[in-house]
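Here the complex is missing a single protein chain, while all its other protein chains stay put.
Right, chain A next:
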Amino acid sequence: MGLKLVLTGNYALAYAAKVARVNVVAAYPITPQTSVVEKLAEFIEEGELDAVMIRVESEHSALAACFGAALAGARVFTATSSQGLLYMHEVVHWASRARAPIVMGIVTRTLGPPWNIWPDHTDYMDQRDTGWIMSFAMDNQEAFDLTLQAFKVSEDPRVYLPVMVGIEGFILGHTSMPVEIPEQNLVDEWLGPRRQPYVVDGSEYMAIGNLALPEDTEEFFMDIQNAMEEARKVVVEVEEEYSKITGRPFKGPVECFKCEDAKYVAISMGAWSGDLMESVSQLRDEGYSVGLLRIRYYRPFPGDYIFEKANSTKGVLVFDRAISFGSYGPIFLDTAASFLKHTRKTPYIKNVVAGIGGVNITSDDFSRILKRFVHEVESDGVNVFEWYHKGKVVR
């Protein structure tokens, strides 16, 4: 087997880009992503990674440079965070619309004002409708695995879309845990050479992004939607193959934790899912029939998996670390819509928004929230939405 290193989440992203043998890295340093860029600079300057590093003057330029390099035939990587991701947002759309395979790490952090350096999913969710494949890791091993798989997914001819991988800033970004890095020759063989729909290198005439009529423009959008549908299969295939070379178990777009026989399931995404797992185990000991569905791919949204696993339960509790102001948490919205695709008689579905701006939610908090949900369902008195703040429910 490969190498086992103790890495921060940020370094795990950098190692994944390294073993994918990226040709061009463009990045602008921003908290809490900075050490991803620093590690890559180190790899390149020490000759461990044969790539060009473009140290740009802004995030807008970071993704713009990656976009140019990707069109010109290079395998590229960048990482960003929070305000920087917002500044980059225009180019995020540009990359997917040009069907440019690009991989980007998002070390998630809330958005100011007020200035706040702590993590939630606000910045990540802001990219929801950009046409990128979006995955999210729970630990540093997964940060590495999903990033490396992202190259394979984005370069699949059925997909040809960029991929962003989320990890929570500081929680994963700056804490260390053992990460297994597969052997380089295995990765090379599995990943193969760079694949992309076209290369702009002067060998043939082409125009990317020309002014288009409304009907043509709509077709570009429809093509991306179709590619997203294809990507549902591709992410599964890629992970299955990857499991074979690494020996690590296949988890799927949604990981099922004690959910098979559960009467109540929670749905979550990201690092706090670890605390939720603890809470689920503890509640099981107390006799509650609870389980967890952990989202690993947020786009395309794995609604069919969730329906399949959760439809026979009595209640589904969706945790969101972001809010669509004036509506609900984004994962809840996707979950509810996914149920409606299959049935008009859904289980109770409830949304809890918590952990915004880095507020710490412990497994005790999760237990409290879950228990109350169970009682609500039993007494037929479920509130669809609550904001859990300072240990209290704010509706």
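Please note the rule applied: a residue touches a chain if its C-beta (ideal position, glycine included) is under 8 Å from a C-beta of that chain, and two chains touch if they have at least 3 such contacts; residues count from 1.
Simple rule for what comes next: contacts and distances are computed from a predicted model.
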Of "2-oxoacid oxidoreductase (ferredoxin)", "propanoyl-CoA C-acyltransferase", "Hydrogenase" or "Lysine biosynthesis protein LysX", the UniProt protein name belonging to the chain not shown is "2-oxoacid oxidoreductase (ferredoxin)"
Touching the absent chain in the whole complex: find that residue among A:Ser58, A:Ser327 or A:Thr362. A:Ser58
Residue in contact with the excluded chain [from A:Tyr11, A:Phe43, A:Phe67 or A:Tyr264]: A:Phe67
Per the touch definition above, residue among A:Gly192, A:Gly209, A:Gly247 or A:Gly391 touching the missing chain: A:Gly209
Note that chain A touches the chain not displayed via residues 23-24, 26, 51-52, 54-58, 60-62, 64-74, 76, 90-91, 94, 200-202, 204-213, 216
